[in-house]
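For this depiction, one protein chain was excluded, whereas all remaining protein chains were kept in their positions.
For clarity, chains are labelled A, B and C in written order, and residue numbers in each chain start from 1.
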Amino acid sequence: MLTFESDYTTGCCPEILEALTRTNYEFASGYGADKYCQSAEQKIKEVCKRPDAQVEFICGGTQTNQVVISSLLQRYEGVIAAKTGHISCHEAGAIEYTGHKVFELPQVMGKLRASDIESFVEVFNKADAKEHMVYPGMVYISHPTEYGTLYTLNELKSISDVCHKYNMPLFMDGARLGYGLMSRQTDVKITDIAELCDVFYIGGTKVGALCGEAVVFTHGNRPAHFMTMKKQNGALLAKGRLLGVQFDTLFTDDLYFKIARHAIDMAEKLKAIMEKAGIPFFLESPTNQQFVVLENSRIEKLSQSVGFEKWEIVDEDHTAVRFATSWSTTEEDLTTLQKLLQSN
Amino acid sequence: MLTFESDYTTGCCPEILEALTRTNYEFASGYGADKYCQSAEQKIKEVCKRPDAQVEFICGGTQTNQVVISSLLQRYEGVIAAKTGHISCHEAGAIEYTGHKVFELPQVMGKLRASDIESFVEVFNKADAKEHMVYPGMVYISHPTEYGTLYTLNELKSISDVCHKYNMPLFMDGARLGYGLMSRQTDVKITDIAELCDVFYIGGTKVGALCGEAVVFTHGNRPAHFMTMKKQNGALLAKGRLLGVQFDTLFTDDLYFKIARHAIDMAEKLKAIMEKAGIPFFLESPTNQQFVVLENSRIEKLSQSVGFEKWEIVDEDHTAVRFATSWSTTEEDLTTLQKLLQSN
Amino acid sequence: MLTFESDYTTGCCPEILEALTRTNYEFASGYGADKYCQSAEQKIKEVCKRPDAQVEFICGGTQTNQVVISSLLQRYEGVIAAKTGHISCHEAGAIEYTGHKVFELPQVMGKLRASDIESFVEVFNKADAKEHMVYPGMVYISHPTEYGTLYTLNELKSISDVCHKYNMPLFMDGARLGYGLMSRQTDVKITDIAELCDVFYIGGTKVGALCGEAVVFTHGNRPAHFMTMKKQNGALLAKGRLLGVQFDTLFTDDLYFKIARHAIDMAEKLKAIMEKAGIPFFLESPTNQQFVVLENSRIEKLSQSVGFEKWEIVDEDHTAVRFATSWSTTEEDLTTLQKLLQSN
Partner (left out) sequence: MLTFESDYTTGCCPEILEALTRTNYEFASGYGADKYCQSAEQKIKEVCKRPDAQVEFICGGTQTNQVVISSLLQRYEGVIAAKTGHISCHEAGAIEYTGHKVFELPQVMGKLRASDIESFVEVFNKADAKEHMVYPGMVYISHPTEYGTLYTLNELKSISDVCHKYNMPLFMDGARLGYGLMSRQTDVKITDIAELCDVFYIGGTKVGALCGEAVVFTHGNRPAHFMTMKKQNGALLAKGRLLGVQFDTLFTDDLYFKIARHAIDMAEKLKAIMEKAGIPFFLESPTNQQFVVLENSRIEKLSQSVGFEKWEIVDEDHTAVRFATSWSTTEEDLTTLQKLLQSN
């Protein structure tokens, strides 16, 4: 059975398992104070070219969003996000659970627009009853977005400008950051992100790790007592080495970028296969998630031999579905898929 | 350098790494719906002899306490715990962060007494202003406790009786459960726990896993929408397989019990070495954590060649320290320690 | 200086002050257990024709919304409201502060549509990743709305039907309920509301009281331990008599309805004056809040002799403003206003 459901349905890239095995008997301090976390932090700072950055490791994406947002906001503030943002709709209200509102703004291809953010904050600033309202306290974007799309460098700069004009930190959810950086259609580099965002995270879980996300506070702006707040959110791992070793490995010899590049290569081939098969795209995605529209009857047949995910109902007879590639997708998988599409 | 700081300073037992490697390329559904989680659940239910149990896997201990307690309590209820309970003092207020009070009751050797629980609830029940007070809604105990001590079967039965007399679920924090079960001085079996507690967890992180705790709702009493509440707490892992594979391995061929037994064997030898060296015990612990009293000057010298943890100031010149054994402690470690104690 | 800013800028109707004075030296139990609260409850139940109703008194509107919503929702649930609903935008995130999401749905003249609620819930129910989402747990409407508009009986029935089809309680914010009930353009009676809603409140603060809202759980559905949850929200008044005496007075000899009717009569006259003066309405409101569009220069002059509230920017030169009537608005006020409009 072929698997294109998602980028988290196989284990991790073998280098990580090797590193875990190699370091297994070594002593390491708990709670993130080990040398692997330190080394990984150092490497990430170098990749970002931000010597003043601070890096924190957290187990999963929702947890990261929850810890970062709730530790950066004042209690009377909320976070701006796209209506389709992960925190808006797919995290079971984890942000609200910590007491904060998510302001849901319109999205275009999964992206926020700088002008919408600015209008929103301006309306707030001009409101007579401002004291009765939640203050916009930060902006959350995902890159790639939940639709696999990417901000251009100009878009990112505009958003960053608006954020800083209004003193709101800009936070980028990079659960799939690798695929964004290695896309063939992007002009955004990790150094741009580290310059334009106040905090972002480098997703591990969905880019070849077993678990883990590396949060980067880009300019010494990690909130005081962040470790205690992590603990308070249940997000402090006793064996912090598990995250340290993984990220140290991912940022050795550009492994993170190589596996993301591989997934992008596979996605481009998958795209070509779909095109050749005359299958229409639901939207144009430059990353490892590809969205196509299939007839429901075809979906039924196809699902017997290949895994993919239903995304959105298009009409009575058609559904948008997602095919995702990952570090473990092979050329053979694609060849098999191509054949399946021909006969199904 | 010898390491006796804790039971989470080395990696995991090799069988787990092998299993992760063996299953790495297999497809597995996300979010805990994979076959390894299912198989691990089945094995745990069998070990507990509770076909009606439900098992959930969560990454770490504080997170588990937070998710379980906040999902079982009504919003007007609090949880009873020993003053020295982990949730009372070493989880950065993770329970209060979810809106609930921790009632801190006196402890004897780290343990709650059934009679104290009963008195507390009785005083509450007789209070005139009950509606102005937090309702006692559940009882939290740790086994082994934070001092390495254990409840006897009778103590556990009494607490369970009190809890059920007053309709309060009993929750056991088993972060180090294996060591409790394999202690040479216990009459409490896992089946007793599964019978007497409403929910407990089998600690993985501190008993040979990389991470992970297995929560057992013992009689079909998992709260509705538990998965959503896990997500809301940031505690739902995308690659749930990481926890499934580990627990499936730990509960294959009694591995969990074997490694815990090994740590206990090592702790007993360590105890004998301490006794022989004339070092007084801070308290009598039947599990893998041993607490002894050392002169401060000796601590300084000893720390240069062996890692252990300062626990509590005893007097100006003495400090209680903790030596912990684990799956990775070797006979050689102990021999070296013995020599170090002779010369330091 | 004339005052049309709002319906809370004068004190209370004189009957309330008389009743407070008359009962001042009487003993009354604290925390809502006094005979005035009981009598007020009884009278409200009679007016609603719901012998199975339960009535609770709370000091203010935001507090009422916070207590009611947070005590009715499960922790994994959120509340559906119009984007312009008071809880969505003018309560400083009081609902999110208790951990719950407000789902903001589109509004038409400040109102939710049954069909939008149904679509929203249907999309949720069909979602594959439902467990990762906040569950829609109740519906909040305001009547009159924040724009002074009213639901028709049919609209209310449809919303009630949708709510009950999906097992969501329907909660009506009646901060200005009196004006809704006494409007000349409504077919909704308080008995309809008591039949169609699961819980609603009869606003006192904005309808002639000093403070206070009467929450009606319409069919014995007050959550268990509601008093404790009130206390937990800081919403339990020691001198509960303050609320009891006021509502007992308001529901004696139909006072509540009479003062609301008076405000409506004044609003209708105000409307006629505006029309005669050729001032365009911003929207058609059948209640005590009237929204008109004025030139900014005129606003400036007019504000020197009459108080009203800026509502929304219409264009560069025009602003929508609100004129509100209340129990204390007099015919003379209107005559003076008319003259002012002629000369300004």
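Keep in mind that, in the parts below, a residue touches a chain if its C-beta (ideal position, glycine included) is under 8 Å from a C-beta of that chain, and two chains touch if they have at least 3 such contacts.
These figures come from a predicted structure and were not determined experimentally.
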item: Displayed partners of the chain not shown (whole complex); value: A, B, C
item: Chain not shown: contacting residue from B:G78, B:P144, B:G180 or B:G240; value: B:G78
item: Selected from C:A40, C:V216, C:A235 or C:L302 as touching the chain missing from the view; value: C:A235
item: Option from C:P14, C:P106 or C:P280 whose C-beta touches the chain left out; value: C:P14
item: Where the missing chain touches chain C, by residue; value: 1, 3, 5-6, 8-12, 14, 17, 20-21, 23-30, 59-67, 91-94, 97, 205-206, 210-211, 228-229, 231-239, 241-242, 307, 328
item: Touch residues of chain A, complete complex, unshown partner; value: 31, 70-71, 74-76, 99, 131-133, 135, 225, 227-229, 231-232, 236
item: Residues in chain B touching the chain absent from view; value: 75-76, 78, 89-93, 96-102, 104, 126, 128-129, 131-134, 309-310, 313
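As a working rule, only the chains that are shown with their structure count from here on.
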item: Euclidean distance of C-alpha centroids - chain B vs chain C, Å; value: 51
item: Touching two or more other chains - residues of chain A; value: 91-93, 97
